[in-house]
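Complex shown without one protein chain; remaining protein chains in place.
Entry: chain A
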Amino acid sequence: MSPSHASDVPVYNPRNYLNSPATGLKSWLLTQDHKRIGVMFLVAASVFFAVGGLFAMLIRIELLTPGPTIMDAMTYNRLFTLHGVVMIFLFMIPAIPSGFGNFLVPLMLGAKDVAFPKLNLLSFYLYMLGAVVALYGMIHGGADTGWTFYTPYSTTTVTKVVPILLGAFILGFSSILTGLNFIVTTHTMRAPGIGWNRVPLFVWSIYATSIIQILATPVLGMTLLLVAVENAFGWGIFDPARGGDPVLFQHFFWFYSHPAVYIMVLPAMAVISEVVCAFSRKNIFGYKAVAYSSLGIAFVGFFTWGHHLFVSGQSAFDAGVFGVLSMFVGIFTAIKVFNWTATLYQGSIAFKTPFAYFVGFLFFLVFGGMTGVAVATVSLDVHWHDTYFVVAHFHFIMVGATVMAFLAALHYWFPKITGRMYPEGWGLVGAVMVILGFNFTFIPQFLLGNEGMPRRYFSYPERFWALNVASTAGASVLAMGLVIVLVYLLISLKWGPIAGPNPWHSRGYEWDTASPPLPENFEETPVYTRGPHEYDEDSYANPPPVAPEPKHAS
């Protein structure tokens, strides 16, 4: 980064949250600093992302040929279950809200910390405990149910589903506590000048996410507990052989898990709203529309779960209602997509790595979203349900949007978190490989679904062969891209050039302090007289104030 203003000469802030009050392991494990907790979440989630990605690669290699390729059917069934559980519960749900959210929400609100710092630390430990319990179950037996745990299969299988269910149950508490903390923080800890119409769009999205986490997660907890009880003690809750109802489980499960998709996607949208403003140096087009559509998604997200049950014997009327309601999520998403695109109009666009991921995000969200509305169209969904079309659709949304946003956030806030820059050239190489690899992985899967290949297939008839080879080839490019990103980011942690407080000249409130931030965030409580996304002439003529470098005690 070449700074444009002499006043921005990068200096590594000598006193920051990374080295104060102490640097020892204990000072991290017992910290109540939201920034350190956020970083711990980020590191843990990234490790689980790597683990889940490794499983994904093994799955793709197994599917390279029809019939057994590198493993037997039982191993494969366990593997795709683990892939789903790890990616969803350990990576996608916590990564952006608990990781970046923890780090950024107080900074963006001009607050010293979250409302309940101790609860925040507890939420991290619950996350680790849940991960350990779930991983214990995976190593000792593993479940072969898929991450959806559909009954009565999950209550009769001989594999070890109970530890994994309990792990997910514990992870739910972590999610609830984090959401609770953000809601209270947003309501009570905004700095002077941050009215509701000046809350950064990132915080709006995280706020909407938190509402879902608080309202939906208890339902999942209850459901998983019921499955565990039925599996362990043979109570007849879902298994019809014991008098239960198997479809009841699906209703319970999707009542959480469909909104959970928005727990993953809304934070991604949070990141993108920030990135698009910073790299086009433009005020957001339609602040209110972008902010309130997050709440709209959170609200409507609760009324769409039935679209997972079109072929489950649900009535045609129910299917119609859930089909229409599901389309409203598409509308709110469309509002955001149009407003982000319009934000670029008359902007000053810098094509840096985070912006490259924004472009990828836009592409994947549009196709993922459109195919989402397509599967909400009931007669089409009958053909696509439980085929690779759905696999491709939700990977477009969940990987394409969430992972793109995660990577965008990682690069955009890398200088904020570490005080150092990543290499821009390598960043763009990684981004291009990830985006192209991703397309080559999942576009063939849309076609496989059209052709009729059901998901969770260990083996397949030969006519699906060519597209599976294409998909595996794409996955290899994607994996290589991610490895490149991992390598240069790790190198940059130690050897990256010093970034300075605001290398992007962003107007986001979180940049109004040193990078990395001081242990207490701000020297004194900031007072805001402008919105967080204002890049227009008047406000930009005077460069944004940057927190003074702390004085050395010399």
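Heads up, the rule we're going with is that contacts are C-beta pairs under 8 Å (C-beta built on N, C-alpha and C of every residue); 3 or more make two chains touch, one makes a residue touch a chain; residues count from 1.
Following the convention adopted for this analysis, contacts and distances are computed from a predicted model.
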Quiz item: Looking at UniProt, which of "2-oxoacid:acceptor oxidoreductase subunit alpha", "cytochrome-c oxidase", "Inner-membrane translocator" or "Rhamnose transport system substrate-binding protein" names the chain we cannot see?
Solution: "cytochrome-c oxidase"
Quiz item: Which of these touches the unseen chain: A:V43, A:I70, A:A350 or A:V487?
Solution: A:A350
Quiz item: For the chain left off this view, which of A:A319, A:L407, A:A475 or A:A514 is in contact with it?
Solution: A:A319
Quiz prompt | Candidate in contact with the missing chain, chosen from A:V311, A:L490 or A:V527 | solution = A:V311
Quiz item: Which listed residue (A:M71, A:V229 or A:L447) would be found touching the missing chain in the intact complex?
Solution: A:L447
Self-check item: Touch with the omitted chain, as defined above, among A:I335, A:V429, A:V469 or A:I484
Solution: A:I335
Self-check item: Interface with the undisplayed chain - residues on chain A
Solution: 4, 73-74, 77, 144-146, 150, 152-153, 156-158, 239-241, 246-247, 280-283, 285-286, 289, 310-313, 316, 319-320, 323-324, 327, 330-331, 334-335, 337-339, 341-342, 344-351, 359, 362-363, 366-367, 370-371, 373-374, 376-380, 382-383, 385-387, 447-448, 450-452, 454-463, 467, 505, 534-538, 540-541
